[in-house]
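Only one protein chain is missing; all other protein chains are in place.
By written order: A and B. Residues from 1 in each chain.
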Amino acid sequence: MSVSTRVAAPRAVRGWLAANSSGNVGAVIERGFAVIRNQNWVIMVSGFFEPVFYLLSMGIGLGGLIGTVAGPGGRPISYAAFIAPALLASSAMNGALYDSTWNVFFKLRFAKLYQGMLATSLGPLDVAAGEIFMALFRGFLYAVGFTGVIAVLGLATSWWALAMIPVALLIALGFAALGMAVTSYFTTFQQMDWINIVLLPMFLFSSTLFPISVFPEAVQWFVMAMPLWHGVELMRQLSVGHFEASTAVHLGYFLVMSVLGVAFTTRRLRSLFLR
Amino acid sequence: MPVIEARELTKTYGELRAVDAISFEVSPGESFGLLGPNGAGKSTTMRMIGGTSLRSSGRLLVNGLDPEVNGPEVRASLGVVPQQDNLDNELRTRDNLIMYGRYFGLPYRYLRPRADELLEFAQLTEKAGEKVDNLSGGMKRRLTIARALVNEPRILLLDEPTTGLDPQARHILWDRLFRLKEQGVTLIVTTHFMDEAEQLCDRLVVMDHGRIVAEGSPADLIRRFSTREVLEVRFGSDRNAALVDRLRAFADRIEPLPDRVLLYTDDGERALEAVRHAGLTPLTSLVRRSSLEDVFLRLTGRSLID
Partner (left out) sequence: MTDSRGPSLTPRQDSSLRGRGRPRGVPSELVDSNDLAYTGRAIGAGRQAALVRRWGWWYQAEWRLASMKAYWTTVVGYAGLTPLLYVVAMGVGLGTLVDGASGGIGGVPYLTFVAPGLLVSTVVMSAGNEFMWPVMDGFKWGKLYFARGTSPATPGQVAAGELVAVGIRMAAEATLFWLVLVLLGATDPAWSWLMIPIATLGGMALGAPIMAFSATREDEGFEFSMIQRFVLMPMFLFAGTFYPLETMPAYLQWIGWISPMWHGTQLSRAVSFGLPLGGAEVALHVGFLVALLAVGATLAVRSFRRRLTR
């Protein structure tokens, strides 16, 4: 939120911004980087390995038993090439959700970090924007790393695969904004467990490890309503450079989800941070 | 036979001699205090009595048993109130008492009425179904004390029982402890509060740097190591030190502190008159009776609470 947008904005928006932001998001981000500098680099790097382990285990082990599957546009691709983009999409989702739900909840309830921040001139919008930025930054590092692994293993066959990195950020943004808004309704750790209970089936069934064609049609429609499925399909199309009308639908889904998520979180900011 | 007997009891952590060859005895029914600043070795001594800290050398008997050999027997006869409350936050108030009693092998049919009784003793009956997290500091402390009584111990170890409590909560707690003493429970209390030691203890040892520097009843210690009265005068923080030499003439002993000067004398009012007569007019002055604080200052050259 720069000063110039505040001046140009209509009066109501200006009032709202003044109440929720000091325009000093930078301070929150600087703190985030200070934490990363102090953190053991092993922690940072280790986050990168989880999708790689999945890719190696499933791709090599199961790949040998499965052989090829139908990729985008019906062209046969190896099983490893089938799951690699899906793992990138789901790790973008997992990372963003972890940062915007558990992490925010912990800092809010236990570390009381935000209390200290909000006792300064910072507003809730600054804190939320800063946290989402940091989540996206970590997501960006992992996306670059994993895309590199995909390329080295020869699982991407198109230059379009590079576009998987910004798309991973878009997926992360959508989930982070939504996750933060949902966190504003939670008061105990037990309730936070429900996030995992929703995430696990989404990960397992969103055509990550097998195509949804194995399900009856009703179940397929349900899966197709879930955000992760769109992320997975979009990534898969990018990895081989195959586009069709559905590409726009997938992309549109996440654009809309990000806008709605940010709007939702903005509405819930005060109940999240100022309770 | 003493209920606790320590000879040359020592605990070292690497180079640090946390408890340095201390010896003492506690008789049944006695209320015994370990007085000293933080880090004097009081808590370590308490933990060695319960066998939850292994001594480095020396001899220690509790009810004639060595806590390191007969830990279960010794701990079954002890009630322990640790310095920091370690109540079970996942259980409710009453369940904390019952589950703790289970660790002593006590059956539920004994524990259920006992828990209600202890809740009443701790004035927590209305909070029986409350989560421990929602109790105030004083309530948690009382619950911890009630918990220590669940096995009907003959000896109660209290490590800083009232630290962090407001004055009213402290008085209520002291009253509860006094009643236990009346019933013949041996109390062993560590504290760095003089008033607490004076209220609760028949006899105490003053500890500093792991050693016992004095032993006796509160009155006895004051008689031996201090005068009857103390005159406290303040001349402003920049002048106090400069006037020390001139003030020496008016007292048996003098203690300059950063913010005030203490003059030890048997007649405080007369000393104050003499000081004024000599043309030294303090900004404020106070005459009071000597306390254990003064004893400690005399023995260690340091104040108890820094």
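Definition applied: a residue touches a chain if its C-beta (ideal position, glycine included) is under 8 Å from a C-beta of that chain, and two chains touch if they have at least 3 such contacts.
Here the structure is a predicted model, which is why all the values come from computation and not from measurement.
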Quick one: jot down which shown chains the absent chain touches. A, B
Of the residues B:E5, B:E30 or B:D95, which one touches the chain left out of the display? B:D95
Among B:L97, B:L118 or B:M207, residue touching the chain not depicted: B:L118
Out of B:T10, B:T93, B:Q199 or B:S290, point to the residue that touches the absent chain in the complete complex. B:Q199
One chain isn't shown here. Among A:A119, A:V152, A:I197 or A:A218, which residue touches it? A:I197
Since one chain has been left out of the picture, which residues of chain A touch it in the full complex? 40, 42-43, 46-47, 49-50, 53-54, 56-58, 60-62, 64-67, 69, 79, 190, 193, 197, 200-201, 204-205, 209-210, 214-215
Applying the definition given at the start, please give the residues of chain B touching the unseen chain. 13, 50-54, 70-73, 75-78, 80, 82, 84, 86-91, 95, 99-100, 102-106, 110, 113-114, 116-118, 120-121, 123-127, 136, 138, 148-149, 151-154, 168-169, 171-172, 174-175, 178-180, 182-185, 199
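Quick note on the criterion: only the chains that are shown with their structure count from here on.
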Please tell me the distance, in whole Å, between the geometric centres of chain A and chain B computed from their C-alpha atoms. 56
